[in-house]
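Some notes on the structure that comes next.
Here is chain A:
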Amino acid sequence: MDERLSVLVLDDEPIVGRRLQPALAKIGCDVEIFEAPGPALERLKEKAFHIVVTDIRMDDMDGIEVLERVMERNPETRVIMITGYATVEMAREAEAKGAFDFIAKPFKPQELRDVIAKAADSLGFHGVAHAAVPDVP
Partner candidate 1 sequence: MPIIFICSVPFSGGERVAKSLAQKLGYGYMSREDVVARANEAGIPVGKLEVAMVKRPSVQERMARLKDRYLAVATATICEKAQDGNLVYYGRAGHRLLPGVSHVLRLHVLPEHGQRVETVMTRLKLSREKAEKFLRDIDGDILAWVRFVHGIDMDDSRMYDFVANLENLNLENAATALCGVAELPDFRPTPASQRAMQDRFLQAQARIKLSLDDRTADVDLTVRANDGVLTITYVPLQARAASLISDAVGDLPGCREIRCTMASTNVLWIQEAFKPDSETFREVNELARRWGAAVELLQYKPGDAPSDAVAVAVGRSAAMEARTGGVEDDVPEARPSSEEKSFQETLEALVHEGRSGGGQRVSGSRDRLSAVISPSIPYSLVVLGDLFLDKPPATRTRLVRELSMFLGDHVKAPVLSTADLAAKLHLGGREVARGAVAGVLVVLIYCGVFLWQDKLIDLLGGPAHKAAPWFAAVLVALMAPVIAFLYGSVLASMMKWLKMD
Partner candidate 2 sequence: MAVVLISRGTMSGGRDLAACLSEQLSLRPVSREDLVAVVDAQGGELAKKVVDGLNHATRAYEQFSRLRRSYLILMRSALLEFVREGNVVYHGHAGHLLLPNLSCCLRVRITTTKARRVENAMKRLNLSKEEASEAVLQEDEERVRWARFVYGCDIRDPHLYDAWFSLDRLTVPAICNMIVGALREKEFQHTPQSMEAMANLFLATRVEAALVSDPRTHELEVGARARGGAVVLEGPYLEDAPLAEVMEIVSAVPGVTAVEYEPGCPSSMEFTT
């Protein structure tokens, strides 16, 4: 498959996007960063991203609602939830509504890469799993 894995990252903390962009670009993903749900959802109307990584606790709209909208629009998209305020109820609600995985902050970028590799695998992008293994000095 020549197509690159497209990933949309949504988190209202700018530092998160700044840290995740290079971390995911490392494994050959095309990454777009958004800090607000509105523009992210608008962009999702224009392009069907393979993977959406979204925070949960945001001011305008919570990540569960983003998940619902993404699933409604494009059920094939793999949605990965990230949050610093995870609870079992939240994680299971996300699972019930179709989230692919759920990661509690703080996390290492490698953890997210591992999950993205699994998500990519489920979409038929098998090469990402190999690229996700880090270089060990």
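Here is the rule we go by: a contact is a pair of C-beta atoms (placed from the backbone, for glycine too) under 8 Å apart; a residue touches a chain by one contact, two chains touch by 3 or more; residues count from 1.
How these were chosen: all candidates are chains of the complex that A comes from, given by their letters.
Everything numeric in this text was worked out from a predicted model, so none of it was measured.
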Checklist entry - Touching chain A in this complex is which of 1 or 2? => result 1
Checklist entry - candidate 1 touches which residues of chain A in the complex? => result 11, 13-16, 19-20, 22-23, 26, 68, 82-89, 91-93, 95-97, 102-110, 134-137
